[in-house]
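Left out: one protein chain. Kept in place: all the others.
Chain IDs A and B follow the sequence of writing; residue 1 opens each chain.
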Amino acid sequence: MTQVLSPADAVVDMVGVTMEFPGVMALDGVDFRMYPGEVHSLMGENGAGKSTLIKVLTGVYTATAGDMHLAGSKVSFSTPAQAQDAGISTVYQEVNLLPNLSVAENIMLGREPRRFGSLDWHAMRRRAAELLEGLNLDIDPGSLLGSHSIAIQQLVAIARAVDVNATVLILDEPTSSLDTDEVAELFRVIRTLKEQGCAILFVSHFLDQVYEIADRLTILRNGRLVGEYRTEEILKIDLVQKMIGKEMASFSELEQRHRESEEEIAGTGIPFLEAKGLGRRGAIRPVDFSIDEGEVVGLAGLLGSGRTEIARLLGGIDRADSGTSEVNGKAVKLTSPRKALSKRIAFASEDRRGEGIVGDLSVRDNIALALQIERGWYRPISPKRVTELAQHYIDALNIRPADPHALVRNLSGGNQQKVLLARWLAVAPRLLILDEPTRGIDIGAKAEIQKLVFNLAENGMSVLYISAELEEVLRLSHRVGVMRDRHMVSMVENDSLSVEDLLALIAEGSEDEDEKDVVA
Amino acid sequence: MSSTVMERLPANSATRGTLSAGRRIITSPKYAPVLVTLGLFIAMFVSGGVRYDNFWSPQVLLNLFVDNAYLIVLAVGMTFVILTGGIDLSVGSVIALSAMICAKLLEAGVPAAGVIAVTLIATSLLGLGMGLMIHVFKVQPFIATLAGMFLARGLCYVISEASISINDPFFVSMASTRIPLGGSASITISVIIALLVVAVAFYVLHYSRFGRTVYALGGSEQSGTLMGLPVGRTKVLVYVVSGLCSGISGVLYSFYTLSGYSLTAVGTELDAIAAVVIGGTLLTGGYGFVLGSALGVLVLGLIQTMISYEGTLSSWWTRIFIGGLLLVFIVLQKVLTRRRD
Partner (left out) sequence: MSAQLRNFTGSRVFWPVVILVGLIIVDVIAFPGFLDITVKEGHLFGAPIDILRNGAPTLLIAVGMTLVIATRGIDLSVGSIAAISGAVVSALLLNSPTPDNPWTVVQAVGIALILGFILGVWNGTLVAYLKIQPIIATLILMTAGRGVAMLITEGQILTLHSKPFEWFGSGFIAGFPVAVVIAAVVLILTMLVVRRSALGMFIESVGINPEASRQAGIRSRGLLLGIYAFCALLAALAGLIITSDQTAADANNTGLFIELDAILAVVIGGTSLMGGRFSLIGTLVGVLVIQTLVTTVYIVGIPPVATMVFKAIVVIAVSLLQSPTTNEKFANWRKDRRRPTPTKAIEPTREKVSA
């Protein structure tokens, strides 16, 4: 059944694609091929260049260098509309359809059948029904799109893409909000499309799903091509290793200190927070979690594995559907950020633009924000003190420009991250939850931040540390929780764990697969 | 295996029973508000007939149309705008302006047909201006149409401070002609025009790409653009439509009052917005029907009628009832849209 396909058969053939932005090389000489009737998965972590490559393919960007061939002929797109007309369709994570219109309209709008100048509803519904039937989908074309689950809406989006004569269908994180049955249905549709000769690009963080549906994988890292493999030819652990790779900076001093501290009791042994069965429908399956004073617990796993979700529950950002929590032995309901902060739990979001910075306010105001809120509006911190506070963190974290009055929205991403970190440090929490605190920060600052975390823990602060960089997690954590596909597969003591050990856990997980498949 | 999965999927297919289909319609954010309005209208009409004598006559019902024909047209235009998630505060002032333009031009001896044409073109141009401000310059609809309101009202004053009466035979005949509908019931020509406008609007909204793009704008402008719909053009055009409808409404209004007066129709935009909201259109856009808005106008008219029949209630209770009704409908819309998630 596996025919040997040559590049000549490829429907999409991208060679030496380079995408350069001022100061940043997003893609560096990447080759990428898609074959008809095949499901191809693009793999890579944050910053790997996946979305950039897709944007070049779909005409959102025009490549700085390199060639692109579509079904043999050379093409170059300058607008998404051109790519669409050429037969490349994309279904995004956010579905991008109109929930207030019917399924038939969502499929047909823009190409509606007409009769005497007006919309022919009958024909529209008929054609939509045909399409849905062709994919074996039992959806009423006349029903309101918004009345269906995300899973169904996605399938409708696919039906629309198919009708536009897509030879290439790109599915961007299609399974993020689906449960197991819905994923199975999606995969059935994908297989039907495969049989019809469509080339499908399946982008997803869920390793198990990728292995189930994809025929071929392309791995990117730091904008470069690591390799193209047939799925059956590469082990999960090798895949994960190639995706994550190795870091360049050496942190031997920190590792040394860590080894030394390990000889002492990790943390104080006094539990600070204990959560049992904490879960939230659609986000994360019930998890048990505990952390002692002065302990650093790391969460490792791929993007989308549920690390952020559990952190948000612990930080009171989202409400849990199930489970209980105790702080210092007393039951608490972490139902709002304010409640969590009152229990001295601070949460630093990974989405600094949407949930972190108050862009039009200054650096000093952003830093002092949480502290000020704690004190109440009627007890303003004196301007002198605020500036001192801001200056302290500007120096400690090397925030540039070193101007407390600069507007945060004008700072670079890395510096914005530091401002946010300063905000949470300023409230002196007992548990600090850091979600990707070093993302987008230069190497020197990364080291500083990690040293900071280390010191904080030594002084009794508990830290929940989430990072995609496994070295960081290992360097700092006393224990590491491993997440995969929205549940915690294991929690291990960091007893001289190596990156390889961690990779293995992420890839294969513990053998607790007898736990029931709870519908998320 | 596939059959079990398919059964599991939300089966909104027509194969399910009509009972659950009925339940779905009643709770859907698309239909539910309008149905509630309809129910309310019927309930009010019935209770009115029970309480007052001579209420259940066809003429009472027809008078709702006769007295509010202009407001129906206005509400239709407003529906287009609100469906896209915008708002048009200028409509009341534009009514006054149209009536004033008509009166002034007729006074100068311009024939009726020309007068009406000029008026409609003027109001449509005003709508175009506001639409361009909103789309090209990204000015908030609230502010842009506020400027339109000031401009229209101001032009009214400039044209004439005092009231100008209309004596043109065409206009007069439009005002007084009654079309008998059997028995003692009759309607005016304005009613026919209003119903015609509703019919055309219905056709456009449901049978043209422009109409569907209007709904798309209210659903998600970004998605609409990605789907290749002419989103920018449509955004501007809805304000032109609103301007045109305000012009037509103004002409009908001048049939009704036979005068142009700069202080008239103050606050009428609020009546139009209230009618549209009560008629089931969500102010956030994307959901609503012109039939619902017309129904909303009738509900408002019915409130007024019932208050006048009541006799003892002063007429300003109307505003209080409308406010209360608005509250009920908005809470209802909130409840329904929350269920949708």
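Here is the rule we use: a contact is a pair of C-beta atoms (placed from the backbone, for glycine too) under 8 Å apart; a residue touches a chain by one contact, two chains touch by 3 or more.
Keep in mind that this is a model prediction, so the values were computed, not measured.
For the chain that does not appear, the touching partners among the shown chains are A, B. Summary of contacts with the chain left out: across A:E374, A:D403 or A:D501, the touching residue is A:E374. For the options B:A43, B:I121, B:L196 or B:L327, the residue in contact with the chain missing from this view is B:L327.
The chain not shown here is touched by just one of A:V12, A:V30 or A:A48, and that residue is A:A48.
For chain A, the residues in touch with the chain missing from this view are 21-24, 26, 44-52, 55, 317, 336-338, 341, 347, 349, 353-361, 365, 369-370, 372-381, 410-413, 415-416, 423, 440.
Interface residues of chain B with the unshown chain, by the touch rule above, are 87, 133, 136-140, 142-144, 146-151, 153-155, 157-158, 161, 262, 266, 270, 273-274, 277, 283-284, 314, 316-324, 326-327, 330-331, 334.
In the analysis below, only the chains that are shown with their structure count from here on.
Computed centre separation for the pair chain A/chain B is 46 angstrom, with centres defined by C-alpha atoms. Here chain A touches chain B in the complex through residues 80-81, 84, 96-101, 105, 109-110, 112, 118-119, 121, 136-140, 142-144, 146-149, 151-152, 181-182, 184-185, 188, going by the rule given at the top. Contact residues on chain B toward chain A in their complex (touch as defined above): 2, 5-6, 8-14, 24, 28-30, 203, 206-209, 212, 215-216, 218-220, 222-224, 226-229, 286-287, 340.
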